[in-house]
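Apart from one protein chain that is not included, each protein chain of the complex appears where it belongs.
Read from first to last, the chains carry the letters A, B and C; within each, the first residue is number 1.
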Amino acid sequence: MTFDIYDFSGLTQSIDKGLKASMSPGWTLLTEFVIIGLIFLIFYAILGLFLVYAERKVCAFIQNRIGPNRVGPLGIFQTIADLIKLLMKELIPIKNADKLLFNIAPFIVIIASFMAIAAIPFAKGLHAIDFNIGIFYIIAVSSLGVVGILLAGWSSNSKYSLIGAMRSGAQVISYELSIGLSLLTIVVFAGTMQLSGIVESQANGWWIFKGHIPAVIAFVVFLIASTAETNRGPFDLAEAESELTAGFHTEYSGIKFAFFFLAEFMNMFIVASIAATVFLGGWMPLHFGVDNAFNRIMDYIPPIVWFFGKTGTVILIMMWFKWTFPRLRIDQLLTLEWKYLLPINLLNIVVVAFLTLMGWHF
Amino acid sequence: MDSIILTHQLGGLLPEAVFPENKQYSEVIVPADRLHAFCESLKTTPNLLFDYLISLTAVDWKDHFIMVYHITSTKYRHTVVVKTPINSREHPVVDTLSDIWKTAEFHEREVYDLFGISFRNHPDLRRLFLDDDYGYPLRKDFTDESRMIVK
Amino acid sequence: MKALIDYLKDIFFGLKTLWAGMRITGRYFISPGEIVTQKYPENRDQLIMFDRYKGEVIMPHDGNNQHRCTGCGICQMNCPNGSIEIVTRKEITPEGKEFRVIDKHIYHLDMCSFCALCVKTCPSNALAFGHDFENAVFDKAKLIKILNKPGSSILKDVK
Partner (left out) sequence: MQEEIVKNIILGEDDDYIINVGPQHPSTHGVLRFEVSLQGETIKKVVPHCGYIHRGIEKMCERDTYPQIIHLTDRMDYLSAHMNNEAVCLCVEKALEVEVPERVTYIRTILDELNRIASHQLWWSAMGMDMGALTTFFYGLRDREKILDIFEESFGTRLIQSVNAPGGLMQDIHTGFQKRIKEFIRYFRKKLPEYDQLLTGNVIFRERTEGIAKLSLEDAIQYGVTGPSGRASGFSCDIRKIEPYGTYPKVDFKEILHTEGDTITRYKVRIEEMYESMNILEQLVDNIPAGDYSAKMKAVLRLPVGEFYQRVETARGELGVYIVSDGNKSPYRIKFRAPNFSNLFIISKLAVGYKIADLIAISGSLDLVIPDIDR
């Protein structure tokens, strides 16, 4: 069992109590909203900058390069310099574009990823909202991003953008199914949709270990489908820079482009953290057996480190995918989903339901 | 195949053809009005089978043009150079060979672009590289003082 | 049944080929010794060009500021791009003989294609290739160089 000092619920509750003592419940709620919003905004900016830097370093090492190395030691301030550049760039107005939709599309994309991040438990007691239908909420919210992409492609009044947007629409709608079904296998195992409940259910072992082969299959399917869901390579058909120059964001510039760019990385973080939470035990330390020295040592590592470590590993795997594989074609993309992932997934769920019914999992 | 036998066979196809001296390949000069029929028989005659048009170009000899075709057979590996003089300078026209060798379509477009020689029955005779109002640069009397450095 | 086995085989074969690719990129990822990037401005000192490197055309001068160019104009004639211009002047020897002396050997680096025809055809070996490769400038006029140094003269033994 983890130590109580790593439990954030005491801290959050004391803040809540303190606020309630000094103001009315309505104001308390508003204040908490603002605090959480600010925390997430800062978290978002830092994480986005870090992920962009990490991606550039990872791809550089894979490609026998050094990567960014000029701004700051090891180039760690490179992304800040990029951000400043993007902020200062001209926002090019597009002739004959649908101005309103063109301007709100980046916000829809980024708000969708903002909403999804709210439900993720970073450590014990450290999450914005603990829905009892957490997984359902995340699946619902993360698919909102595609609306933004479709709007961006359609309103730019560019042929490349339109093709990119249509591709993205077909892709996200199909892969939504696989994501949902692969998460459902663990829901069946855990018997709850609450993300904190799923994490608690892995106290004696992560689902990928104790869920037999079906959990591993579900994990692999989730990895593939989530890579596709976030429009990352080898499924980056919506951008496909060798075919469509830049796909749906061809006509965007400056900070609006940065929103799309940031949303891509944040979506990657979100799906990776879901994978970590659902399959790899979230903030739960690695435990073997019942009670031994190894488990104690693992307990000393704070849960937040566990969480980010697992998420980072999944992100690394997704980057590894992107920098190794060629891109799929649109029909192959749909074939992969409808002919391979979906049948496997359905079969998998049946097996899992059977296993759970018989009580054969640990 | 020996070039003498080849010359003999080519002479059989077209009696009025002229066979000038050429050290490398067999050469044949064909009048422009017989070119298409001659080339068609080059491709279809069983022991000739000239099925691969290597190169097609024109040479501007100031008072007339000469079309030069390098044709080879992928089966027998013999090569022939077919030449056709075009005497008009204002309206040079010659039959297209694009229905015999497809690659001629694009080489002919290039010749049309650079020499201004038109090809009868060509399916898609447009300029290939240059603007429509540009001159015909590979003609010897072409000058463009702003863009050409003459040494 | 056979279709099912083929289906599963497809999946496993596909995953295997994907893993083969990932193994290669993964191996490079964890072996920083394979990195080939050179940090350019920092490694200026270690950057030694090959002897025959063609950076630009130069006219070697010796310690007495003397070169070998007679101003014959063969390099100018042979240059395919017209990147060499030679300006000569007449001088009179003490004996009263008129002879040609190079005034300016103008070299347009911006037009040069490094075909080496000038260096090769020069009858008095007055030209050579320099190793300087940092030729980027902000003003195109800086790429037009005068190869003979001011006040230089021709070596005595050059015909």
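To be clear about the criterion, a residue touches a chain if its C-beta (ideal position, glycine included) is under 8 Å from a C-beta of that chain, and two chains touch if they have at least 3 such contacts.
Since the model is a prediction, treat every value here as computed from it, not as a measurement.
Student: Using the contact definition given at the top, list the shown chains touched by the missing chain.
Tutor: Counting the whole assembly, the omitted chain is in touch with A, B, C.
Student: Which one, C:L18, C:C72 or C:I144, makes contact with the chain that was left out?
Tutor: C:L18
Student: Which of these touches the unseen chain: A:A165, A:L328 or A:L341?
Tutor: Checking the options A:A165, A:L328 or A:L341, the one contacting the hidden chain is A:L328.
Student: With the full complex in mind, choose from A:G75, A:P106, A:G169 or A:P234 the residue touching the hidden chain.
Tutor: Among A:G75, A:P106, A:G169 or A:P234, only A:P234 touches the chain that is not shown.
Student: For subunit B, enumerate the residues touching the unshown chain of the complex.
Tutor: 22-25, 51-55, 57, 59-60, 68, 70, 74, 77, 81, 101-103, 105-107, 110, 114, 128-130, 137-138, 142, 148, 150-151
Student: Which positions on subunit A touch the chain that was left off?
Tutor: 59, 62-65, 159-160, 163, 167, 233-234, 236-237, 240-243, 245, 323-332
Student: Provide the residue numbers of subunit C that touch the chain removed from this figure.
Tutor: 13-14, 17-18, 20-21, 23-25, 36, 50-54, 78, 80, 113-117, 120-121, 129
Following the convention adopted for this analysis, only the chains that are shown with their structure count from here on.
Student: Which whole number of Å gives the spacing of the CA centres of subunit A and subunit C?
Tutor: 50
Student: Taking each chain's centre as the mean position of its Cα atoms, how many Å separate subunit A from subunit B?
Tutor: About 64 Å, centre to centre.
Student: Among all residues of subunit B, which ones touch two or more of the remaining chains?
Tutor: none
Student: Any idea which subunit A residues touch subunit C in the complex?
Tutor: Listed in rising order, the residues are 58, 61-66, 69, 320-321, 323-325, 340.
Student: Write out the stretch or stretches of subunit C touching subunit A in their complex.
Tutor: Touch list, subunit C to subunit A: 11, 18, 21-22, 24-26, 28-29, 32, 34-37, 39.
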